[in-house]
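In this view, the complex is presented without one of its protein chains, the others remaining in place.
Moving on to subunit A:
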Amino acid sequence: MPHAVSFQKVSRHFGSVRAVDAVDLEVEPGEFFAMLGPSGSGKTTCLRLIAGFEQPTSGHIEIFGETAEGVPPYRRNVNTVFQDYALFPHLNVADNVAYGLMIRGVGGTERLREAEAALEMVKLPGYGARKPGELSGGQRQRVALARALVNKPKVLLLDEPLGALDLKLREQMQDELRLLQKSLGITFVFVTHDQGEALSMADRIAVFNHGRIMQTGTPEEIYRRPKTRFVADFVGSSNVLSPALTQRLGGPAEWASLRPEDIRLSTEGAEAVVTATSFLGSATRVTLDLAGEKLTVLHPAGAPVPAPGAKVRIAWDKAALHLMGPEA
């Protein structure tokens, strides 16, 4: 079975800017795939390359085994949920959802019935007669989702779909999107800069930086075994230890990552000075100075919190220290 999406040495340059730089990528059918990275890392350009809004400067793209470069967006069986939804303001909700069907020549009653079914799927039954302008942000996002899914695409692309929603709504949509994806079995490719979102929703994650993929793997792998300093730092704000510090702490002279929640304040171990504390609710983040390097510790709620300036000792399980090699 061919990959749902496959990139072979794909580059997209804008003038001298290498937005996407020789990327190799494979998305499996039925997978919930996240492309994670800071803004300007090339993840959105990759999405636009799959949709067909951008053409690669070089390289080869396949969608379900078929060559995609040179094929316009309207001939790709791929649909997009846009970041700001891009609903047609002059059409009501039902006509927005039915747009793709209308274009393909599906008759009026038939397509309105399918549109209503799609709206039911995203929990907006009976909203067909409203205009997009009358809906809230969360509702618009559901309409955008219905508009894409009604076409039964081979791949659904989502560009920061939850970015504009408030926290509660975002968490609810995360669960719903996942359920929807599992029940429909459609391949989802999903762009986000929110590492929490990527970790909680995706089957696999590609972490982007400077137009390149730093690491691809399951959320567990990305979180537990980052390959580079960038991934360690970007995913879950891990402590990145320099080779010198790792060596001082009894390891080899390699870059290492250490999760804040894996460090505990202890009576023995390396000595550090507390520089700041901040209360997070479920825990307290304690910032330490360890031999001139900054280290954060997630200190469980309930336990007494040391004051800034206090000298503490820290300890961790040997397995928690993840080595990334001397050149990470």
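Assume a residue touches a chain if its C-beta (ideal position, glycine included) is under 8 Å from a C-beta of that chain, and two chains touch if they have at least 3 such contacts; residues count from 1.
Rule of thumb we're sticking to: contacts and distances are computed from a predicted model.
Asks: Leaving aside the chains you can see, what is the UniProt protein name of the one that's missing? Options: "Polynucleotide kinase-phosphatase", "Glutamyl-tRNA(Gln) amidotransferase subunit A", "Spermidine/putrescine ABC transporter permease" or "Pyruvate dehydrogenase (Acetyl-transferring)".
Replies: "Spermidine/putrescine ABC transporter permease"
Asks: One chain isn't shown here. Among A:4, A:20, A:34 or A:51, which residue touches it?
Replies: Missing-chain contact among the listed residues: A:51.
Asks: Can you work out which residue in A:37, A:56 or A:100 touches the chain that's missing from view?
Replies: Checking the options A:37, A:56 or A:100, the one contacting the hidden chain is A:100.
Asks: Of the residues listed, A:89, A:185, A:250 or A:281, which one is in contact with the missing chain?
Replies: Looking across A:89, A:185, A:250 or A:281, the contact with the absent chain belongs to A:89.
Asks: What does the interface between subunit A and the hidden chain look like in terms of residue numbers?
Replies: On the side of subunit A, residues 51-53, 72-74, 78-80, 82, 84, 86-90, 99-100, 102-104, 147-148, 151 touch the unshown chain.
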